[in-house]
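First, the structure itself, so that you have it in front of you.
Missing here is one protein chain; the remaining ones are kept as they sit in the complex.
Moving on, here comes chain A:
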Amino acid sequence: MSKKTLTLMSKDKQLFNIEEHLAVQSVTIRNMVKEDGASSVIPLPRVDSETLALVIEYLNRQQAPEEDEDYVKKFVDERGEIPTLLELAQAALDLDIKKLMDAACMKVADLIKDFTLEEVREALRIENDRTPEEEKAIRDEFQWAF
């Protein structure tokens, strides 16, 4: 296979080059290349440039298959901030890069599982839409879990 290069464009209009045979690890990009040859720039309107740079770094990895699982875990571990991980997970989901998506979601799940309710809300910026009475009712029902 010839080493053809593709250009990806982030939400904030930055351009990234990547060799096609590496880019097609993303099922979404593979399908786009199949459909129209993707000679021009591929726009990724939901992925910001910081996240896209990470995705490209991941796609460019040169790993032996047996070391790949460990690499993906380490790659995600080193970017342990929840907002970054959420962006990365979303991009991997959109681009259909299964291993990266799996590892990023797993890392978020690992982090939030020991959080208090307030920490979960804060980390994921969720509004508490319960009245104190409703919260107490749930707390009583699942007392053993708190």
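Methods note: contacts are C-beta pairs under 8 Å (C-beta built on N, C-alpha and C of every residue); 3 or more make two chains touch, one makes a residue touch a chain; residues count from 1.
What we mean here is this: contacts and distances are computed from a predicted model.
This figure omits one chain of the complex; the name its UniProt record holds, of "RNA helicase", "Elongin-C", "RNA polymerase II transcription factor B subunit 2" or "F-box domain-containing protein", is "F-box domain-containing protein".
Summarising the interface, chain A meets the missing chain with residues 83, 86-87, 89-90, 93, 101, 105-106, 108-110, 112-114, 117, 120-121, 124-130, 134-135, 138-139, 141-146.
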